Structure formats: C-alpha cells, structure tokens
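Yeah, one chain of the complex is gone here, protein chain that is, but the others are all in their spots.
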Amino acid sequence: MIERYAKPKKIILTVIMLFLGIANIFPFIFMLSSSFKPLNQIFIYPIKLIPETFITENYKALFDDQYMFIRWYANTIVMVVTIILLKLFIVSITAYAFSKLHFPGREVLFLFLLSSMMIPPDAIIVPKYIIFKWLGITDTMWAVVLPSIFDVFFVFLLRQFFMSIPDSLSEAALIDGANHFMIYRKVVLPLSGPAITTMIMFTFIWAWNDYMNPYIFITSPEKQMISVGMKMFQINNSVDYGLLMAAATLVLVPVMIVFMFAQRYFVEGIATTGIKS
Amino acid sequence: MLSRKQREMYTAFAFIAPYLIGYLLFHFFPIFLSFIISVTDVRYISRIGDASFVGLRNYLELFSDTEFTNSVKNSLLFSIMYVPGVMLVGLVLAVLINKKLYARNLLRGMLFMPYVSNMVAVSVVWSLLMDPTGGVINNVLRSIGIDNPPMWLMSTKTSLVSVVIIAVWQGVGLQFVTFLAAFQNVPTELKEAAYIDGTNGFQNFIHVTLPCIRSQTFLLMITSVITSLKNYTIVQVLTEGGPGTSTTILPLNIVNTAFTSFRMGYACAQTVVMFVIVMAITVLQWSGRKRFED
Partner (left out) sequence: MKRILCLLLIALLVISSVFAGGSKETSDNSEAGQSKPLRFAIKASEAGRAENLRLVELAKENGIDVELVTYPDPGAGEADKLLISLMAGDEFDLVLSAHSNMNPFYDAGVMTCLDDLAADAGYDIAAVFGDYPAQFDGKYYGLPAFVDIAITIYNKDLFDRAGIPYPESENWTWEKFIEVGQKISALGDDIYGAFNPLWAHYNYMLAMQKGASHYKEDGTSNYDDPLFKEALEFYYDLGNKYHVNPEYLVQESRQMPLEYFTSGNVGMSVAGGWTSVWLTDMEKYPRTWKAGVLPMPYPEGYPKSTSVVVSSFWVPETSTQKELAFKCAALFAENMYKMGSGRIPARVDLTQEEIDSYIENDLLNAFAFDGITVDEIRAMWFDPEVKIFDEKVTGPAAAEINKIFMTEGGLYGIGEQDLDTTMMNIKEKADKAIANAT
C-alpha cells in the first residue's frame, strides 16, 4: 500500500493549488463581470470586478434578429460533432497502422505527414481557397470539417499512446487467429480511453474556437460558426465588448461540460493496471 | 498465398489510405501550390496571368531582408524559451494535481481554464498585471524595494520574454492534460514495487514514472517545438509584433508580407524557408527517438 499523506501536507498542497487555480481564472472572471456591464464602463481604470451598474441587456441583445446567435451556435455543434465522429475512426485507424504495423517507408511517410503541421495555416490560405472552391466545398460546413479531420497532430498523439501498449498483447491475439482490424477494435481501442478522450476534448476545443477557417471559407451568414459570429458583435467601428463577453461566456459552457465529462478519464492508474506483463 | 509480412503491409496501406487521400487533398496540395508560388512574383492570385517566373530571386532577397532575419531570430528565441517552459510547467502541474488533494476535480478545471479563456480577456488581464506604471507586478516589485522594475510588454528588451511567459501560462493546458493521460500508463504495481524497495517519491518519479511516459514526452517535445514556431495568435493579440519589431516572429512576418504588403510570392518563399527550418529541427529530434520508444 502507498502510504497515506499526512493531513497537514494535503491541506498545504491544496492551498497552494487553489492559489494557482484562482490566478488562472482571472480572465474568466473579467469576462463574466464585463458581460454584465454597459459598454462604456468595461474599461474604466482601475477595472472593477463587480459591475457598478448591473445589466443583462448584453445577453438579451445576443438574441436580436440582427445576429443569428442560436443558429451559429447550432451550426458549430453540428460541425464539431461531425468532426469528432469522422475523426475518431479515420485518425485512430491510421495511428494504429503507424504504431502497430510494419511496412517499408513508415518513418519517412510519417514525417511527410507531419510536414503539414510545420506551416502557418494562414500562409497557405489563398491556395487552399482555390482548391476548396475547385472541390466545391467553399461556403459549406465541409470546408471546415474536412481539413480538420485529416489533422496530423492526433495521428501522432494516438500513435504514441498505442506504442506504449505492449506488443505482446496483439501478438497473442494474432496467434489466436484475430486479424488486425479486430485487434484494433477489441484490444487497442478499449485500452486507449485516456488518449481517445484527450483527442475528443482537444478536437472539440480547437474546432469550437477555430476562427480562421470559417472566417475565410464560409461566406453566407446563416452558415457561419459561432467563433466568427462573435466577431460580428461590432458596433460603430469598434467591438461591442459587452456583447462579445456575454457571447464568450455562453460559448464557454459546452467546453466546460466536455471537460467535466473528460475529467474522470484523467485519474491516475485506473485504465491500464496489469498491461505490462 | 501472401507472406505474413506482405499481408501486414497491405493491411497497413488499407488502414492509411482514407487518411492519405484526405491529407493530400486538404493539406498537401495547398502547400505544394504555395511552393510553386514562391518562385514567382505573384501579388494577387486573380492576376496570376500577369505574374512571371523569377527563379530563386525571392529566396535571395530573404538574406538581405533584415525584417525577415530578425523575425527568424525572434522565432528561435521564442521557441527556446517557450518549449522547456511549457513542458516543465505542464509536467509539474500534472504531478501536483495527482497528489492527494481536496476538491481535485475543481482544481484541475481551474488549472485548465487559461487554455479555453477568451483571448481578449486574457490580454486585458495580463496588461493589468504587467502595466509598467500601475500594474500589479510592478507595484509589488516597487514595494519590496526594486526601483526600476521591468517594462514588460512595453520595452523591446523585455517584450519577448513577457510574451513567452503569457504564452506558457495560456498554452500549458495541452501539455498538462496529455501528461495526465499519460500517467495512466504507469501501472500501479510498479510504483508499489518501487515503494517497497525503499525509494523515495522523487526517485520513484525518475525511475518509474518518467520511463513509462517517454513516448508521450517525445510527442509533446516535437509538437511543442513545431507549434511554438508556427502559432502567432497570442503574439498578435498581445503586441501585434511590437514594440518596434521586437516580438515579430516569423509566422507574423509571413502573414504581414502576404496580407499587408500583398507580396504573395515573397511570403511563400518565407513559408518554404520556415518549413525547411522546422523540418530540420524535427528530423534531428526524430533521429533521437530510439531513446523514447521501445
């Protein structure tokens, strides 16, 4: 048995972490308090965290006809969920091939795939637009969904996690007559809960907050995503910060829900006890 | 009848095929096109008919362009400070949160908040902290007797370091969570065995935990280097590359060249050079992977 920490130690550690944690949520608090302030009081110096005049107009204004807040929100959910579902299969099976199967040129091909990470996406946005238009996917959700599915980061992530699953397990299954697809489904995937959760969580966050792709590739306001929609909260040549912060608060809700669900997969040592044999 | 080796190869290609097709279409072709544009003087893609082939002229110009060389220098400095910072902080946070704590779920959520916070809010809060004249940090420094506290984001000498501090604080969520996920590959028996052997917590960590998460560490090292050289959003939000050009990192310079100066060909040449630099670093790291993989 691992020795229990003494209580004082636990309390001291908790206090330290709490201190760190509170420092980390200041932007969140600023966002929340600004969303209840009139526009001309948000930036008065020194900045007050408790609004002097407390208003809820910012939240009400989000649902004005002029903005399609609900529609953008729904579009984004559809987009993100589509990405996650397609990515789960395509990325994980590719990662399986790169970690568990041996074939000539495996390393070189992988480095070739990695190369797409090495270019700032904005730098190639114009060639991208030309190709996407030729494919007929501009001004549709797919112009955002498809490039995201073939994101190489998660192939890399899953590859590394799959690699730390001992080969002896799949060898045994192979001898029992299983093919590689079955090993992928029945052995590797079930053992990769934390990795898959990490992928789902970050895919969600990245796609949810992705601004550049929808901004460039989607034209029709009714097809737009919430990240771009938030930039529509402009008034008289400047940003309507009250509205923006209200929207940002509502936009954060699904992200927090996803993180809460993902949490339970990050508790040390629940998943793989007994693998290393 | 195919040999087992051949069967494995065909299976692998079948597994990779869907990804590869999508990758070529959505990532590789645009990159390839921009490589071609880099040897032309294209300014506007609609005027591609008027553009001419200029060979390596764009590349030669890069060497004498101080804005470009300066941005490469800034990018490398940024990366050298950012990568160790974000790896170390991520690891330490992950280790600490795995200790026995009260309200662990809440604390974990709080530590992750910067990663998903609105960038405008992040930028405002940090400018309150780092404001040279009335900011929280400098007020504290003055109260403990430091008369000339740093100017943080407002001086060319300290701006890059300040941006790195904020970028680490903001971006560490990825490393933090990945390490947390990786810790689950550490079998509890191993730790217990080590404990019975009489090692202390730190030795335990070095000899048991670290080896078990080495493949994830390798992933984070490579991708942190790449993303630190590629991403520029946080710099754009905090300083727009200033004061002067002290925080103009390479991707920012590329984007300015492409969309403020409208020199597409020249911007693409910079992109290619950047690609070569990042690729070289990655290959170098990759060749050391044997130490990280079984």
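The letters A and B name the chains in turn, as written, and every chain counts its residues from 1.
Keep in mind that, in the parts below, a contact is a pair of C-beta atoms (placed from the backbone, for glycine too) under 8 Å apart; a residue touches a chain by one contact, two chains touch by 3 or more.
The structure displayed is predicted, hence computed values, not measured ones.
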Which of A:19, A:43 or A:181 touches the chain that is not shown? A:43
Tell me, which residues in chain A touch the chain that this view leaves out? 38-45, 53, 66, 71, 74-75, 77-78, 81-82, 84-85, 88, 122, 125-126, 129-130, 133, 138-139, 193, 196-197, 200, 215-216, 219-222, 228, 231-241, 261
So that we can see where the missing chain sits, which residues of chain B does it touch? 43-47, 123-124, 127-128, 130-133, 135, 151, 153-156, 236, 240-245, 252, 255-256, 258-263
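In this text, only the chains that are shown with their structure count from here on.
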Distance from the CA centroid of chain A to that of chain B, rounded to the nearest Å? 16
The chain A residues in contact with chain B across the complex are 1-5, 10-11, 13-14, 16-18, 20-22, 24-28, 30-31, 34, 43, 45-47, 90-91, 93-94, 96-98, 101-104, 106-107, 109, 111, 113-120, 122-124, 126-128, 130-131, 135, 146-147, 149-150, 152-153, 155-157, 159-161, 163-164, 167, 179-181, 194-195, 197-198, 201-202, 205, 209, 239, 241, 244-245, 248, 252, 255-256, 259-260, 263, 265-276
In their complex, what parts of chain B are in touch with chain A? 5, 8-9, 11-13, 15-16, 18-19, 22-23, 25-31, 33-34, 37, 45, 93, 96-103, 105-118, 120-122, 124-125, 128, 134, 169, 174, 177-178, 180-192, 195, 212, 215-216, 218-219, 222-223, 226-227, 229-232, 251, 254-255, 258, 264, 267-268, 270-271, 274-275, 278-279, 282-283, 286, 293-294
